[in-house]
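One protein chain omitted, others in place.
Chain nomenclature is as follows: A and B, assigned in order of appearance, with residue numbering initiated at 1 for each chain independently.
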Amino acid sequence: MSAPAGAPATSEELAPRLKRLIVGTLRLEGLDPESIGDDQLLFGEGLGLDSIDALELVVAIEQEFAVAIPEGKVDHDVFHSVRTLALWLAERIALRDSQRETTAP
Amino acid sequence: MRSVSAEVVVTGLGVLGAFGAGRRALLEGLRAGVPRLREVDRGAGFHRPGGARLAALADLSELGNLVPAALSRRMSPPARMAVAAMQLALRDAGLPEGTDHTSTGIVTGTAFGPAWVTEQLLRQILGQGPEQASPALFTESVASASAAQMAMMIRARGPNQTLTQREASDLLALGEAARWIRDGKAGRVLVGIVEESIPILHALLDRFQALARADRFGPERARPFDRHRNGFTAAEGAVVVVLESAAVAEARGAQPICRLLAHGAAFDPSASAHGWGNGAPPLARALRRFLDRNGVTPAGIDLIVSGASGSRLGDRLEALTLSAAWESRPLPPVVAPKGTTGEYGGGFLAAGLLAAAGERPGVTAGFGAVDPELGLAPWTGGELSPPRLTLLTALASGGAAAWTLVARPDRA
Partner (left out) sequence: MTAGEHRAGRTAGEAIAITGLGAVSGYGAGTAALWKGLASGTSAIGPFSRFEHARFRTQFASEAGEPAATAGPARSSIADRFALAAAREALAQAGLPSQLDDLSCGIYFGSSTGGMFESESYFADLLGEPRRASRIGRLTAQQTCSPGETVARAHGVRGPVQTVASACASATLAMGNALAALRAGDIDVAIAGGSDSLCRLTYAGFNSLRAVDPKACRPFRAEREGMSIGEGAAVLVLESAASASARGARVLGWLVGAGASCDAHHMTAPDPQGAGIARAVEAALADASLSADDIDFVNVHGTGTPHNDAAEANMLRAVFGERLSTLPLTSSKGAIGHYLGAAGAIEAVATMLCFLHGAVHPTPGEGAVDPAMNLDLVIGRPRPVPGARFALSTNLAFGGTNAAIILGSGQT
């Protein structure tokens, strides 16, 4: 399930995967993942997600991408749109991979 | 005597179950007297060999029409069924979308709560690890999730609670709701009874010897009061009843389906945790006291809609209690709809209210031969006038008991 370590992940590559994850995890039946705009608001007026959806996504992202999302509240700046989420996730993956390299024998 | 305006009337009934959606479908099923049962999926291997295989699973083909997927994506299966039954009930009551439900109350009753959601959560937490617990599933795992989803759908902001008392949940929920109306806490209350069936729950009920199964006396089916009964049929579905004060109903020109006169409850402490005891005499005294307090004698009851389900010990306790309450005098006609509807999911409640409303009931499906120990022969058809006064009964495993007196809609 987890992404292979060391695979470079740009935010552009992550965006479509995140869109599919959003539709699948949150059971947004009938919604074509590609129809979610990169800059569309995830909460409120945009896609209409709420705080529980955000928490579900956190669990799904942690599982799918093998990153740990730090303790504390789900950050609304990060979960603002697919673009902001993908940028943040790319950073987390790069951080994870660099930590693995420094601890590798 | 309580005033007429505080009287509680039923103005709408929504049914979703094995017979599909709507009270007409249920009524036809009851009159045909043939339960609609399907094989439970035993593929996961939870079931014991030779045990029960069938359940009265809900026909959910109308569910998508009643509750759009976009609105129900996070609802647990029971919440979805409850909301669907609510839509049917409100339609039945002539309360269109846009009705102001600010003061509408909601009471729900369930024996097992959201079983599928709970199973998934336990798989996550116990099987994969606590960090895998799904927040969305957890919020839907509470027994009161159905009541909350119903309230959100119609913005019902009145009192809201969920009761769980096994097979007495329906009549107890009805009783609390009716009390709110009598006490002026709400002018309208929706009573939702809901249960879902999942393979593991079915298998566990079977392991507790609760369910009917095939044996040398016949195929697997519930046989209330029958000499060879060996358990009940588990059912799934939802029933929502719209209760209003007579004044509120009259003000909007709604026709009552029936009138709720009184609600009583008692307990048999000799019951085991999952079974029935032998406390028929004290239960009978409690039933008589309930009737006395409401100015009713046994002779004044025209019809008994019994919660007998086919359970060996439960039906026995019910029969002995009625016999003792009637002081061994002949009972009025008795019907036990759970032979057709199964146990749980509100089918019994709907059947009881419809019978009290004057709809000709079905005979007790599955009953064939009188049990000499019980000496109770349910009504098998023939002459039956619409009852003026109907008694609904529920004796739950674990000891709870509940009764409801229902009068026909007109006050003649």
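In the analysis below, a contact is a pair of C-beta atoms (placed from the backbone, for glycine too) under 8 Å apart; a residue touches a chain by one contact, two chains touch by 3 or more.
Predicted, not measured: the structure shown is a model, and the values here were computed from it.
Student: In the complete assembly, which of B:207, B:288 or B:312 touches the absent chain?
Tutor: B:207
Student: Touch as defined at the start, partner being the missing chain; which of B:11, B:72, B:87 or B:160 qualifies?
Tutor: B:160
Student: Using the document's definition of touch, tell me which of B:49, B:269, B:330 or B:382 contacts the absent chain.
Tutor: B:269
Student: Quick one: which of B:118, B:197 or B:309 touches the chain that's been left out?
Tutor: Considering all chains, including the one not shown, the answer is B:118.
Student: In the full complex, which bits of chain B touch the chain not displayed? Write them out.
Tutor: Residues of chain B in touch with the missing chain: 45-46, 74, 106, 110-113, 118-119, 121-127, 129-131, 133-135, 138-145, 147-149, 151-152, 154-166, 172, 176, 179, 183, 185, 200, 204, 207-208, 264-269, 271, 273-274, 279, 282, 286, 398-400, 402.
Student: Could you pull out which residues of chain A are in touch with the chain that's been left out?
Tutor: The missing chain touches chain A at positions 50-52, 55, 59, 71-74.
The rule is simple: only the chains that are shown with their structure count from here on.
Student: Touching residues of chain A toward chain B in the complex: what are they?
Tutor: Checking each residue of chain A against chain B gives 26-30, 52-53, 55-56, 59, 62-63.
Student: Per the contact definition, I'd like the list of chain B residues that touch chain A in the complex.
Tutor: Chain B residues touching chain A: 69-70, 73-74, 131-136, 139.
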